[in-house]
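Every protein chain except one is present and positioned as in the full complex.
Order as written gives the chain letters A, B and C; numbering starts at 1 within each chain.
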Amino acid sequence: MRQEIPLLITAIVGIGFVIQYFIPHWPFSRMSDWFSDWFSIVGACAIILGALNLMKVSIEKTYKRKEDWGYAAVIIASFLLMTIIGIAEGRGFRNPGTSFDWLYNFVYIPLSATMFAILAFFVASASYRAFRARNFEATLLLIAAFFVMIGRVPVGHTLSSFMPIGWQLSDLASWVMTVPQAAGQRAIMIGIGLGIVSTSLRIILGLERAHIGGGK
Amino acid sequence: MSTRAKELIALGAITLFALVFYFGKIWGWGTFEFPTWLSMVVIVLIGLSLLWVLILTLKGQLIERRVVFIYVAFAVALPLFMSFSQKITISPEVYQLHNALTELPAGSKVLISFDYDPPSAPELQPMAESIIRVCFEKDLKVIVMGLWPQGPQQANLALEKVFEDSAILAKNLQYGRDYVNLGFQTGNEFVIQRMGSSFESMFPSDYEGTPYREIPLVRNVRNFSNVDFSVNLSAGFPGTVEWVQIAVDRYGLLMGAGNTAVQAPVMYAYLNAGQLEGLLGGMSGAAEFEAVAGYRAKGTKFMLSQSFAHVVVIAFIIIGNVAFFRSGRKSKLKGK
Amino acid sequence: MSLPLAATHPRLSVHLFFPIIVIVLTTCSSAFGQSDTQLDTTVVDDTVSIAAAPVTTLLVEDGKYDDGDSLRLFWVPSIDDQLIDSKVTGYRVYRLVNDGAAEPIVDLLPGVGNYTDKNVELDSSYVYYVATLTESGEYPSIHTESISPQREWINFRRGYLFIIMMIISAAIIFYVETAKRGKKLFVRKIAGLEAIDEAVGRATEMGRPVLFIPGISDMDDVQTLAALTILGRVSRTIADYDSKIFMPVSRSLVMTAARETIKTSYQAAGRPDAYNDDMVNYVTDEQFGYVAAVDGLMVREKPATVFLLGAFFAESLILAETGNSIGAIQIAGTARPAQLPFFIAACDFTLIGEELFAASAYLSGEPRMLGSLKGQDVGKAIAMITILLGVVAVTLSEAWGVGIMTDLHAWLVKVFSSS
Partner (left out) sequence: MEHFALWLSAFLTLGILSFLYKDNPWYKLSEAIFVGISAGFWVVTLFWDNLVGKFWDGWQDEPMLFVGAALGFLMLLRLVPKIGWISRWPLAFIVGATSGLWLMNYLASNIMVQVMATIQPLFSTGYASGFDAGWGAIISSLVIVVGTFTGLVYFFFSKEHKGAFGGAARVGIFFIMITFGASFGYTVMSRMSLLIGRMDFLLGDWLGMIG
């Protein structure tokens, strides 16, 4: 029973959501709206599980004085700080001038933006180390990357200003983007679409079941 | 000297540097700008050092990751002190968006969705600022919203920036009548879907808590059919893909998009299929839009750093490959 | 791209042709004696007054294939609605609900000839009229008939989409059934998947753990579901080899689902006691907070094998480069095309787009699962044939005006735009 019920739920709900696409009549017309609401409510409940898990792991680490336990304590402290302030601020927690907003602007944003910016460094090191013209395919990748990179900045314009209009680097970059790039992109998108149709169907038919605890 | 000591010295140097300039700022040192000769010297030095890296690599010495990192840091930081003018070529998709906006009759309503957060702001914020500015100059009404929690905040920052311009300020635009910030709503793509039947159901009140019905600008805006054009500024999910799939494909909304450079290639498929009315890709898209609109703002300024960084990355790809071919393609291959 | 032309073309045609239509229609209607008194206010000579003609032939109909929540209005714009020097500043739609008082519901721009009222209720009746707005006042049209919205059960506009869906689904189910009956099906080798056993084996030999990242999307992304189905197979191998796995995740629901998945695999391998919940941990929903933590974990735990499967965004390269710098074998896959080049650069094996979704079926080695891949190929074949046929048809029809090809193209357009 523990396995059959989840499988049944998946199948019925899945088929229902396929059918709703073709039935404008209530209640089918509302199903996707409802699901979005339900999903956000379930998500909000589930984050309690996540937060408890994070706390459990960190407290354990701190309590047992495992390696780096000090940092685990910092996690606990900053988590509690943010949560307590945010809940205490009430509904307007996001308004400019609240403590929550201060933490957001001066702690959260710099951290998040910097982590994102680190990518610039990794892009360069990957370029140096990994982008090798080891075969024809890889060479094509490099050439396309080269045209797009150089053609999309003013330097490219300066370098190729002697060429007739339509053949300058920026035009080549545009051509690569709109023609061969778009073609490859389309093939990938159609493939992905079919992959999703097939995976969804396998899930609805109950062929894939590991994620709801129903292995063979 | 031990590594430890070197690390401490470096740390001390950084702190000292920061303190000196921070107090310099307080004492009113003002900003620095390299004279042209110094800019030239810097460029030549970077070029020479890259040559040196090439020689090292040819000798079979792959330089360390961290050296590459230092190059990137300098290639981005130094040009911020330089002031060259550079010509910007404008792509058709940028013209397309600009035309779409400027051809709207005065009083048309433009919906701008801010679907990004601060980390993507360097690319998308300049776009947001110039798009809003174009709208205001053409007397278009601007409705702002966000599918990302931080979106509406970014919108407010952009609006503040636009109002710093005296020409815009002189228009005496009023909140609620000429522009409105509807705020953020959870639900990702489903928000778009439900806006197809009713904006009000998704945004019962605006960012400041005023009930939807009491805002003159949107009182009669029921759904997408009351909006004349829309622009989506997106850094990922939910973003342009969802807007196209739902608002454009199902409800026939006219939409242009500004995307981070990463997202943009995917969007070209939609652009070609006619699902998008113009596209700005990354910082260069922002700079190009500024050029079309005749502004000189941050997008344009940052492009110099951008050019430098591109050249350095390309140089590293070339150096890596030269070494690869010299060594008879035998160096350690990573799988496909 | 013929940008400016495409943008202005429709409006141009509206303004060129509508006056003609309007003239014809108003002439007709007056000829049949249906002209109503309001037409008297129309002053065609615009030098005299700023008055404008009302809209004509206002029709209302039930919104097709909806939940009884829309009514559609059509009208011919005022004859005074011109592109240049127009007196008309717009249109205002009025509505009378259940024979109540008229109230304005929307203002529209000049040149607009239709409106869909989506704020209607099933049991009410509605009467509309449209007023032409000018600087000096409003000039209302005649009222429509009273109408109540109807709800429909089936959206016939999506009929072809339904047929296509049924064909693809039927193909998948057909091959699954064929395979069940023991027919051998060929599926080509997918390099990244062949390597999974080896990669897990390597971790075992080195005595180091396996790191599995299911992307950063939540359970409402099919890529995450695909990643979890692969996790099912991978963790089975891990259980068999007695390796260690750790899996930091960025969504609480994914944490729950991943625990169920791994637990099931360990049970299936006959080692339920070796499973514990600490294999999967929630970190934070924030994209880069998660990445910062995972990066730290990678450097400190030094996994021998890293799986990056699912929906990845900007973090793909940070994770892949850090994994690369600690010398781990990396198998990556995502359906986000923008991230694939980084995986290709920094990882040992990469599953491209559709291959990610095929992975779990392929790994299972079960004939019926492989059957579903065959079914997918039928979909691809349909897409390819349609593209070839369509391009030939539209080219022949556009260039040489071959009639049958025009029909074929029109039919294809009808079928494939039925979404």
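Going forward, a residue touches a chain if its C-beta (ideal position, glycine included) is under 8 Å from a C-beta of that chain, and two chains touch if they have at least 3 such contacts.
All of these numbers come straight from a predicted model, not from anything done at the bench.
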Inquiry  = Among the chains you can see, which ones touch the chain that has been omitted?
reply    = A, B, C
Note = Filtering C:96, C:109, C:173 or C:394 for touch with the omitted chain leaves C:394
Ask   = In the complete assembly, which of C:147, C:173 or C:412 touches the absent chain?
value = C:412
Query = What is the set of chain B residues that contact the non-displayed chain in the whole complex?
reply = 14, 18, 21-22, 24-25, 29-32, 66, 69, 72, 76-77, 80-81, 119-123, 149, 184, 186, 244-245, 249, 260-262, 264-265, 269, 272-275, 281-284, 302, 305-306, 309-310, 313
Remark   = Residues on chain C facing the left-out chain by the touch rule are 2, 5-6, 161, 164-165, 168, 185-188, 190, 219-222, 225, 253, 256-257, 260, 283-286, 288-289, 292-293, 295-296, 299-300, 314, 337-338, 340-342, 344-345, 352-355, 358, 373-374, 376-377, 379-380, 383-384, 386-388, 390-391, 393-395, 397-401, 409, 412-413, 416-419
Ask   = Which positions on chain A touch the chain that was left off?
value = 2, 5-7, 9-18, 20-21, 30, 32, 34-35, 37-52, 54, 68, 71-72, 74-83, 86-87, 91, 93, 100, 102-121, 123, 127, 131, 136-138, 140-149, 152-153, 166, 173, 175-194, 196-197, 199-201, 203-204, 211-213
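Definition applied: only the chains that are shown with their structure count from here on.
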Query = Which word fits how the chains touch one another: line, ring, star, complete or other?
reply = complete
Mean-CA-position distance for chain C and chain A (Å) = 17
Request  = Determine the centre-to-centre distance between chain A and chain B, using the mean Cα coordinates as centres, and give it in whole Å.
outcome  = 19
Request  = Averaging only over C-alpha atoms, locate the centres of chain B and chain C and give their separation in whole Å.
outcome  = 25
Message = I need the residues of chain C touching at least two other chains; which ones are they?
response = 69, 288, 314, 337, 344-346
Request  = Note the residues in chain B that touch 2 or more other chains, in rising order.
outcome  = 65, 92, 119, 265-266, 334, 336
Ask   = Within the complex, which stretch of chain C touches chain A?
value = 65-69, 151-155, 158, 161-162, 165, 168-169, 172-173, 176, 218, 220, 222, 225-226, 228-229, 231-233, 251-253, 255-258, 260-261, 263-265, 267-268, 278, 281-289, 291-292, 300, 314, 317-318, 321, 324, 335, 337, 341-342, 344-346, 352-358, 360-361, 368-369, 372-373, 375-376, 379-380, 383
Query = For the complex, which residues does chain B have touching chain A?
reply = 62-63, 65, 68-69, 71-73, 76, 86-89, 91-92, 117-121, 149, 153, 186-191, 193-194, 265-266, 268-269, 271-272, 281-282, 284, 303, 306-307, 309-314, 316-317, 319-321, 324-325, 329, 333-334, 336
Ask   = Where on chain B does chain C make contact in their complex?
value = 65, 92-93, 95-96, 99-100, 103, 105, 107-108, 119, 197-198, 220, 222-223, 225-226, 228, 236-237, 249, 262-263, 265-266, 277, 334-336
